[in-house]
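Structure first, commentary second.
This view holds just a subset of the chains, kept in their places.
Order of writing sets the labels: A and B. Residues in every chain begin at 1.
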Amino acid sequence: MQTNFDLYEHQAQYYETDQMGIIHHSNYIRWFEEARTNLLDQLGFGYDQMEKLGIIIPVLAITCTYKSMVYYNDRVFIIPKIEEFNGIRLTISYRIIDKATGVLRTTGESKHCFLDKTNRPISLKKEQTKMYDLFNDYWGIDLSK
Amino acid sequence: MQTNFDLYEHQAQYYETDQMGIIHHSNYIRWFEEARTNLLDQLGFGYDQMEKLGIIIPVLAITCTYKSMVYYNDRVFIIPKIEEFNGIRLTISYRIIDKATGVLRTTGESKHCFLDKTNRPISLKKEQTKMYDLFNDYWGIDLSK
């Protein structure tokens, strides 16, 4: 089992700012996705890999709580953690942390299911055993350490 | 007190789709903002008006639950409702409904506070009485009727 993961880093871009002079809040949802897809890549089951297997992982729900502001050019770490997994549903939590200071910027969560190409929900436990075992292994582990 | 509000309508754009062939989930957060700023415009206290008064309304938290998919070119109504307001905090809920069928696509909520130009939290009750009365009037009312 892999124990070393690269922390996912994002540098806030000018086009992500708004006229309040901060990063627009909608971008954090996109950064969650960046960190989520990067985590799945590191686990060997990236979105492109999944889509080749005919599996899509839609988002069922999002929460995001903004603790402190991110400004243009700031570098942040986005740290995902698999919170729940049963082969049918997947919950991932996120912490966004300022790289320079370690200050917490944002927390959030995304909930997912697994669909085949006909949009039918599938159980990884039955249909993708290897993937099931993998997600199961990493459930609840802090991947930032 | 105003009782007729225009329903806010958005047509899903091609640039809002992703390679799953649906509208990317991050866009709904932006549509919530479209409907929220439109509501404030209709109430006479739009974001530009607020910013001229030196008040900004940052987002403290977002939730979004995806019920069914929106596709390219679909027209949806985004219906905001002031759920809570005490002059210091503001909670708005949203329903996104397909225009053609009335089917519920998404529900969500945004939480806000009011800041002055130095990022100090302000109480509308004390500092912007007219605006306070207005938000207070519309609290809990279904503006889609």
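Rule of thumb we're sticking to: a residue touches a chain if its C-beta (ideal position, glycine included) is under 8 Å from a C-beta of that chain, and two chains touch if they have at least 3 such contacts.
Treat the numbers as computed from the prediction; the structure is a model and nothing was measured.
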>> Assuming the complex is a homo-oligomer with 2 chains given explicitly, what is its full copy count?
In response: 4
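The criterion applied here is as follows: only the chains that are shown with their structure count from here on.
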>> Roughly how far is chain A from chain B, centre to centre by C-alpha average, rounded to an integer in Å?
In response: 26
> Considering the complex alone, what residue numbers of chain A touch chain B?
Replying inline: 19-20, 22, 25-27, 29-30, 33, 51, 56, 58-66, 69
